[in-house]
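Showing chain A:
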Amino acid sequence: MMEKQAIRVLIAKPGLDGHDRGAKFIVRSLRDAGMEVIYTGLHQRIPEIVRAAIQEDVDVVGMSILSGAYIDLTRKFSAESERQGLGERLILVGGTIPEEDVPKLKALGVDGVFGVETDIDEIIHFIREGVEKLG
Partner candidate 1 sequence: MDELRKIREKKKRWSARFLQDKKFSPAQTSWGMDLNTVYTMDDLSDVDYLKDIGFPGDFPFLRGVYPSMYRGRPWTMRQYAGYGTPEETNTLFKSLLNQGQMGLSVAFGLPTQIGFDSDNPLVEDEVGRVGVAVDTLKDMEIIFEGIPLDKITTSFTINPTASIILAMYIAVAEKQGVSPKQIGGTLQNDILKEYLARGTQIFPLRPSLRLIGDIIEYCKDNVPRMNTISICGYHMREAGCNLIQEIAYGLSDAIVYVEEALKRGINVDEFAPRLSFLFGCGVNLFEEVAKLRAARRLWAKIMKERFGANNQESMKLRLFSGCLGSAFTSKEPLNNIVRGTIMALVAVLAGCQAIHVTSYDEAYTIPSEEAQRTALRTQQIIFYETDVAAVADPMGGSYFLEYLTNKIEEEVQGVMAQIEERGGILKGIEDGSIQREITRGAYESEKKIQNGEKVIVGVNKFVSEEKEYPIQIYPTDKSVWKKQISRLKEVKAKRNQRLVDLALGEIRRVAAGKSNLMVPIFSAVCEYATVGEICNALKEVFGEYKEIV
Partner candidate 2 sequence: MDNKERLPRRILIAKPGLDGHDRGAKVVATALRDAGFEVIYTGLRQTVDQIVNTAIQEDVDVIGLSILSGVHMELTKRLVKKLRESGAGNIPVAVGGVIPPGDVEKLKEVGVAGVFSVGTSFKKIVDFIRNI
Partner candidate 3 sequence: MKEKITKKKDRWREKCLSQAPYRSAKAELSGVDVDVDILYTPDSIASIDYPQDIGFPGEPPFTRGIYPSMYRGRLWTMRQYSGFATAEESNKRFKFLMDQGNMGLSVAFDLPTQMGFDSDNPEIEEEVGRVGVAISTLKDMEILFEGIPLHKVTTSFTINGIASIILAMYLAVAEKQGVPFTEVGGTIQNDILKEYVARGTYIFPPRPSLRLIVDTIEYCMKEAPRFYPISISGGHFRSGGASLIQEVAFMMLNGITYIEAVLARGIDIDEFAPRLSYLFVTQLNLFEEIAKFRASRRLWAHIIKERFKAKDPRSMMFRVYAAGCGDVLTHAEPENNIVRLTMMTLAGILGGVQSFFTPAYDEAYEIPTEKSALLGLRTQQILAYETGITNTVDPLGGSYYIEWLTSKIENEVRKYMEELEKKGRMVELIERGFIQNEMARIAYEKTKKKLSGEKVVVGLNKFQSAQAREKLQIYQPDREAISKQIARVKRVKAERDNEKVHYCLKRLEGAAKGTENLMPYLLETVKAYGSVEEIVNTLRGVFGEFREPVM
């Protein structure tokens, strides 16, 4: 039996917003849940995030956006993923996001959207299931 590899996650903070408490909490929680987590730090440009995701060969990319610019940033992300050839990864967006914008984000290729008051176990569960499906 081959040992199951740990899930690899990139947590990124795109844009200029410096509120990283939520992102850092996710990083620690996912690590506690046995995943390998790479955190980009603040003020990441989208091309750098996509590049890091390819280089680190992660299964999951999670972006934390609290500044309200989630649609624009996600649109940039999906265009850039296309350009650099990121391929199939589980894409998550977290932050202050109203219900009615969730379909818009999904249409841009986001797999899961999580509000700021989401239960952490829900996110962990979502990642495990999603990564399994990706194969």
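One rule holds in what follows: a contact is a pair of C-beta atoms (placed from the backbone, for glycine too) under 8 Å apart; a residue touches a chain by one contact, two chains touch by 3 or more; residues count from 1.
Candidate selection criterion: all candidates are chains of the complex that A comes from, given by their letters.
Computed from a prediction, not measured in an experiment: that's the story for all the values here.
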Notebook entry, point to check: Only one of 1, 2 or 3 touches chain A in this complex; which?
Noted result: 3
Note to self: Using the touch definition from the top, list the residues of chain A that touch candidate 3 in their complex.
What the structure shows: 15-21, 24-25, 27-29, 39, 41-43, 45, 66-69, 72-73, 76, 96-101, 115-117, 119-120
